[in-house]
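The structure under discussion appears below in the form of structure tokens.
Missing here: one protein chain of the complex. Every other protein chain is in place.
The chains carry the letters A and B, assigned in the order they are written, with residues numbered from 1 in each.
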Amino acid sequence: MLGKVLKNFDIRTFWRDVRFLKWAGQVLFLILFAYSLVLFVQTGINNLQSTNIPFSFDFLGDTPGVSIAEGFETLPDSGLRMLHVGMFNMIRIMIGGIIVATIFGTLLGIARLSSNWIVEKAATALLEVVRNVPLLVQILFFQAFLLAFPRLEERDRGEIMFHVSSKGIAYPWPERQESAFMFFGFLLLTIYLARRVFKWRVSLLEKEGRDTNPFLWSFLTFLVLTFGNWAGGYKLMGIIGLISGYISTIFDSIPSIAYQALFSVIAVFFAFRYIRKQIRNTDTGEIRGILSDDDYFRIILSGVVAVFVVLLMFMPFGQNITYFLEGDELFYKSNWGMPQFFDGVAKRFDFNISGPPVIMSYPEIVQAGTTKFTRYSPDLGKVTTVGYFATWFGVTLYTAIFISEVVRSGIMAISKGQSEAGLSLGLRRRSLLRLIILPQAFRVMLPPMGNQYLNLAKNTSLGVAVAYPEVVAVGQTLYNQEGQTLPVFLVWMIFYCSISLSISSIINYYNRKMKIVER
Amino acid sequence: MSKKAIVSLLVLSMVAVACATDTAEEEVAVEEEHDHSDESTLEMVLERGFVKCGVSGSATAFSETGADGSITGFDADYCYAVAAALFGDYSKVEFKSLTSAERFTSLAAGDIDVLIRNTTWTQSRDTELGNDFGPTTYFDGQQLMGRNSDGISSSSTLADIDGLSVCTNAGTTTEKNITEGAGLVGATITLVTVEKFSEAMDKFIAGECDIVTTDGSALVGRRAVNDALNDWSIFPQSPISKEPLGPVYRSNDSMWGDVINWVVYATIIADEYGVTSANVDSVDTDALPELGRLFGANDGELQTVMGLSADAFYNVIKQVGNYDEIYSRNLNPVGLFREGGANDRWTNGGLIYAPPAR
Partner (left out) sequence: MIRDSKFFIENPYGRWIRDNLFSSSSSAFLTFFAGFMVIYSYRGIVGFILNPERMWTSVTYNMKLYMILAYPDEAMIRVWLSVGLALILGGLSIGFYNSGKTISLGGIFQKLFTISAVIALLIALAPTNTNVIQNDGSIEVVEIIPQDVRMLILGPSLVLTLAFFFLRNIKIKNLFNTAKVNLTYFGLIIASLYFIKIPTISLDSSGERIIPDPFLPIASTTYIPWTILYIGMLLFFFIGSLLKNRDIKIMARLIPISWFLCPLFIFSWIFKKPLVELNTVFSADIPSILVFGIIGFLIIRFSDNQSIGVYRTPINIGFLVLSIVVFLLPLVFIFKATMVLLLLLLVVSPAIATTKEGKRQLFIVWVVSLFVLTFLIRGASSDTMLVTPTGSIFGGFSLTWLLAIFGTYASFPLGLALALGRTSTLPVIRIICTGIIEIVRSVPYITWLFFASVMLTVFLPAGVEFNLIIRVLILTAFFSGAYFAEYIRGGLQSIPKGQYEAANAIGMNPFQRIFLVIVPQALRTIIPTLVGSVITSFKDSSLVAIIGLFDILRIGTSVIPAQSQPVVFIGRNLEQLVFLSFFFWVFTFVFSRRSMKFEKRLGLGER
């Protein structure tokens, strides 16, 4: 075949071959791009060297010596730990924000289509105000709003139900107990079982044509199992703990070279299979044997990736990965690794744990230290601090407003015929909305909604303006202490990229699932 | 015809590129002329005709931006003093307002010639970051402030803040100082770190924070402004940290460093002799030979060796004033006074001291 190619080779036609030109152009572009990138990075490294602060990640292991306002640890002993707290704080706000913004945004969207004059006008006014003011100004404003409440010292000490002061908002909260993980593990199982029962009854209904009460059945299943769960059924989940314990030992006992070899073999194997698939796919039908540009590209890329993975595995980076899997090395003062993770799971899912999974706990105002000061007890109830509230409320409201626009346009995109058809079937307005309009509108709404979630995740970074210690604020504190701006920036970048990727992959998954099967 | 057209097009584009390269080379050459990496900052500044001074731009009484955009304050006055010494005209300053995170990068990159932005002199900043510090112009120290009605008094100690929430401003050494200080006495605190001190004060006044901590000067000033002398107490008596504030310049540049240092010393020496901008013209330089040397009465050799004009320091005092004037003009309105503090004259028990001019 090669000889045939060479025989037909003609330099003049070759020069005018579009395929050659395309590839030549791309390779040229790639070289230029890579060259400028390398130049950029090289300059950066050189310049850093000359500013006496060489690029290094060592600050992750150093003790920052600065305490942070809130989070699961307020006096972290390493930079990594500190960033960890910041990330956790950011995710906390993001999840709370997404849930509330979705609910509130949907309500607002429906309110804007309401026939009630004052509701419609109030919703529109809210939209026009929130949409047209920078989020940063709004967040600063909500902080001022909460700070305008009276001081906590104005109120007597003792137990309270719900209280707002300039120190934050305190409210009752179901406190997680030892058995909570097992309980919620069992709950997930219960939900899955109830769903299976529902499907089974529905299929029975479709087969036999009689009313099989699928909803009632599944609800009863759920109720019975949950009751059993609460009464101690969760102990069943101890099996997970048992298995985790074994997994932990397995991870612990495999030597690191085995991992390196394993990953290399896997990478080469998959690359080989992928390339074979590409070639075989084109080996059928009319276009037999002709590979398109994209096919060539995929083949080359997969080969390169495989080689890269193999190389990486035997470099320090690969070594670090195996350390992580083995759980042997201390990772910047943190005892991270797979065995540690499974050990943790095993500890939480233990047959010996008993007692209720959650206990309602009420906030209390207690004396602080030895002085006249008071504060909300840190262990009882739940306290939302000013920074948290301002950031959370700001991003939630801002996102909710945009979600309401998405919802409104989604509902309006459903043709009027749909609701008329529903009404003529005798559905009530509420059922019409629930059964016909919203499910269809949801499909239209999902992609823009995903964008709004992404925006919300990114906007949490404005917490830095109201002293909420999320990952940007914490990172800033870190580089103010250590001077390592570039590594901190890389950490931010990796963190936000992975958050964005996870959100968009979840949205894409649902999008694919919800898509109309086009015929 | 067609071939001719192509050829002429190509030739033309070559000409265009050639012309452009020529002019570009000229521009590059001009740029190279401005590359002064080996030159002393002093020559560079004198050649440029104005001094670039890094300040905060939003630090009350030290360098604040007025309603007309002009920059005034204690630090800003020292920038003016440097300009007066160099050019005989105090207004030859270009201020750069910097955040605390970017100040040293700016200085290292040559964005500014001198940094006078209430910067604490520390070992790591002096050595590791490649800076040199001039004489301290203001001795500060971190303190805490709380309400009398909450049981705080000026005799309170760090142990009393156990369990309290404390507000401070970020980007400086304050967060670290208070964390370390509280750790030493075994007090656990909730540290709320905000970007700016004014925000920390908002949180303190509203009650989100029980205690606010930062440099003592800011606390005293703010207490005076809020008219809360009897309501708020500043403690502990001796600050929990030393914060000597002064000018900063790039290391290994002693020509330039000498100019900055001696501008500061000149204001201090003038203050020792009680020479102000009002009476500097009537000083009897024969009776006070040190002042004579300083103001260039006798050919001003000391100044000309430094690369300045003979009357450089005369101009500083004449146009900007002595240390006391600079201090009282800027810091007295916010309730900061020299008497009895660390910033008093050394003859009165303070720390403001200058080597002799001879």
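As a working rule, contacts are C-beta pairs under 8 Å (C-beta built on N, C-alpha and C of every residue); 3 or more make two chains touch, one makes a residue touch a chain.
Owing to the predicted nature of the structure, the values given are computational and were not obtained by experimental measurement.
A.B. asks: Any idea which chains on screen the missing one touches?
C.D. replies: The omitted chain makes contact with A, B across the full complex.
A.B. asks: Given that one chain is not shown, which residue among A:Val129, A:Leu188 or A:Ile506 touches it?
C.D. replies: Of all options in A:Val129, A:Leu188 or A:Ile506, contact with the hidden chain holds for A:Val129.
A.B. asks: For a quick check of understanding: of B:Lys52, B:Arg293 or B:Arg338, which residue touches the chain that isn't displayed?
C.D. replies: B:Lys52
A.B. asks: If the hidden chain were put back, which residues of chain B would touch it?
C.D. replies: Given the touch definition above, chain B has residues 1-2, 5-6, 8-9, 12-13, 15-17, 19-21, 23-28, 31, 35, 37, 52, 57-61, 64-72, 93-99, 101-102, 105, 109-111, 147-150, 195-196, 198-199, 201-202, 205-207, 221-222, 225-228, 231-232, 333-334 touching the missing chain.
A.B. asks: What residue numbers in chain A mark contact with the hidden partner chain?
C.D. replies: 22, 25-27, 29-30, 33, 40-41, 43-44, 47-48, 51, 114-119, 122, 125, 128-129, 131-138, 140-141, 144, 148, 150-151, 153-154, 293-294, 297-298, 454, 458-459, 461-462, 464-465, 472, 476, 479, 485-486, 489, 492-493, 496-497, 499-501
Note that only the chains that are shown with their structure count from here on.
A.B. asks: Between chain A and chain B, what is the separation of their C-alpha centroids in Å?
C.D. replies: From the centre of chain A to the centre of chain B is 45 Å.
A.B. asks: Name, in rising order, each residue of chain B that touches chain A in their complex.
C.D. replies: Contacts found on chain B: 100-101, 105, 108, 128-130, 149-152, 160-165, 170-172, 175-176, 179-180, 182-183, 187, 189-195, 199, 202-203, 206-208, 210.
A.B. asks: With touch defined as at the start, can you tell me which chain A residues reach chain B in the complex?
C.D. replies: 51-53, 65-70, 74-75, 144, 146-153, 165-168, 368-373, 375, 386-387, 464-467, 469, 473, 476-477, 479-481, 483
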